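The complex appears here minus one protein chain, its other protein chains still in place.
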Amino acid sequence: MRTFLSAKLGNLAAWAQSSSLWYYTITGGCCADEMLSVQGCRYDLERFGCLPQAHPEQADLLIVSTAVTEQMAKVILDVYDRMPSPKYVMAVGACSNSGGAFNERVSYVKSRPLEQVIPVDVFIPGCPPRPEAIMNGLILLQNKIQERGANENAP
Amino acid sequence: MIYTREKLHASVSSLSWGPSDPSLPGIFRLEADAEGDLIRRARIETGFLHKGLEKSLEKRSWFTSMIAVDRVDPEAPLFAELAFCIAIEEICNIQVPRRAQVIRLILCELGRVGSHLHFLARAAIATGFDTASQYILRDRELVLDLFELMTGRRFSPNFFKFGGVGADITEGFIERIHETTRLLEIRLREYHALMIENQAFIDRLAWQGVLSAETAQSKGLTGPSARASGLRFDVRKDEAYSGYEHFDFRVPLGTGARGTTGDGFDRIVVRLEEIRESLLILSHAVDSVPAGDFLALTTPPDFTVPAGEAYSRVESPRGLLSCHVVSDGGAHPVRVQWRTPSSSNIEVVPEVLKGITIQDFPVILASFDLSIAEIDR
Partner (left out) sequence: MRTLLKKLESDFGQAVTIKKFGRSDQFVVEIEAEKLVEIATWLRMQEAFRMDFLENLSLFESKGKTVFSYFLRSGSQGLQLVLRTSLATPNGGARLEIPSILGVWSHAESFESEAEKMFGVHFSGENRASSVRKNFGLGDEYPLRKSFEWGDRVEL
């Protein structure tokens, strides 16, 4: 009985969390345009319950779309550490997925995949990805949270 | 001693915002010495978005260089592409057909409208006017739809080629431009009522962040922020390129209608008027596209530029954008140097922020339309 209740409560918590992912963005410049479009009224991200936050301390989701160079890695890690758990990370754009247009073959700043800095939950490729792709990624994240249950993601 | 305000001089506290902070228009650090809530001295540290773009252009072949060029100014990529193409065409002595020049002009003016709308949306968000920002983003989507119709992409179009453009005018593009310009002209009147006639909006910007013409000139400011202070310099008029000499348009200057010349409000009004002028140019240009080729030559993958150098200037939405290309006849460029407007425009910001309250500095920063990616490259 107890495991049944806790499983049901876990599902409820997972559903509640996935439906109200408040996010904090770290954008470099290229993907910032698409992030602004996706917050606009045509590709409204808020209908999924996502509200942009001004401080990492009040966010559940970190959206990173900048090139992960050594300097930016410090910034991203600092923001990630300030977020309370359970927290999720979405890597938007080719730069944070795999290095992108400024990877170590082409540029001395050696943009690395975001995975090497913080654990990532969803990858959204594109340069920049279309707003529909970002929304698709968000839905994938919501499904992932609901399948795994909210407690699994708390480190 | 009785503690009175005069005896106690308010201490100067050090505050710091960034690098990642929503009140800043990008990723950089702003440090301020504040007395109470007035900023007495401001310092800026940039360089977080440094991507080594200029060196990466020396590694790429000429054929693939557009990928990096697109990312010089991500919010208005076509201007960097145009500056690069004009410089290469000068070294190689390629004549761009008239039709291609007019197509480039149309897309650049469309890019200017899109970039200024983006600026207005960010300025509205900074002032807390979220309603206006949603309206503006709705209209910016119309511009992005037109880009997608013509080039296939919303951003980073990689559309201008050496000697012309990548494709001819798509069917239905000209009709859609007419529709969109008519709609945007109506919307501009709405924005005028929503923002320019709105006393709350005026109060946040008028008389704030005043930049005199002398300071603007001594710091080398260009673009709409300089024109709002009274400096009349527009590359499209002074050294017309790509067919601008055939079109009649006005270059708006700041008038200090609600406050004084060169305040934050003037910088917003000047850009709104520039959108109007760009819409006029667009509607004339699409009706007078000459017949002919859209591309003078097809660039092969092993394209090389003969030895030489060139320097091109374009008027980007933020100011004077110029490109210095040096080639020694090899497979890679020797040097591609970019003079981006925001790198010079940001030098004036610490000066302007003196005497601004902490509550107001995001608004004043947003009124300068800085692109941090452009500064750091």
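Chains here go by letter, A and B, matching the order in which they are written, and residues are numbered from 1 within each.
Note that in this section a contact is a pair of C-beta atoms (placed from the backbone, for glycine too) under 8 Å apart; a residue touches a chain by one contact, two chains touch by 3 or more.
Nothing here was measured: the structure is a model prediction, and the numbers come from that model.
Interface note for the absent chain: among B:A34, B:L253, B:V270 or B:L320, the touching residue is B:L320. In the full complex, chain A makes contact with the omitted chain through residues 69-71, 104-106, 108-110.
Contacts to the hidden chain, counted on chain B, fall at residues 41-48, 50, 52, 54-55, 59-61, 64, 90-91, 93, 217-220, 233, 238, 308-311, 313, 320, 322, 324, 326, 328, 331, 334-335, 337, 339, 343-344, 346-347, 349-351, 376.
The definition used in the following text is that only the chains that are shown with their structure count from here on.
Put simply, chain A touches chain B in their complex at residues 26-30, 32-34, 36-37, 39-42, 52, 54, 66-67, 69, 71-72, 75, 79, 101-102, 106-109, 111, 127-128, 130. The touching residues of chain B, when paired with chain A in their complex, are 19-20, 22-23, 26-27, 47-53, 55-56, 59-60, 67-68, 71, 74-75, 118, 121-122, 134, 137-138, 140-141, 144, 154-156, 371-374.
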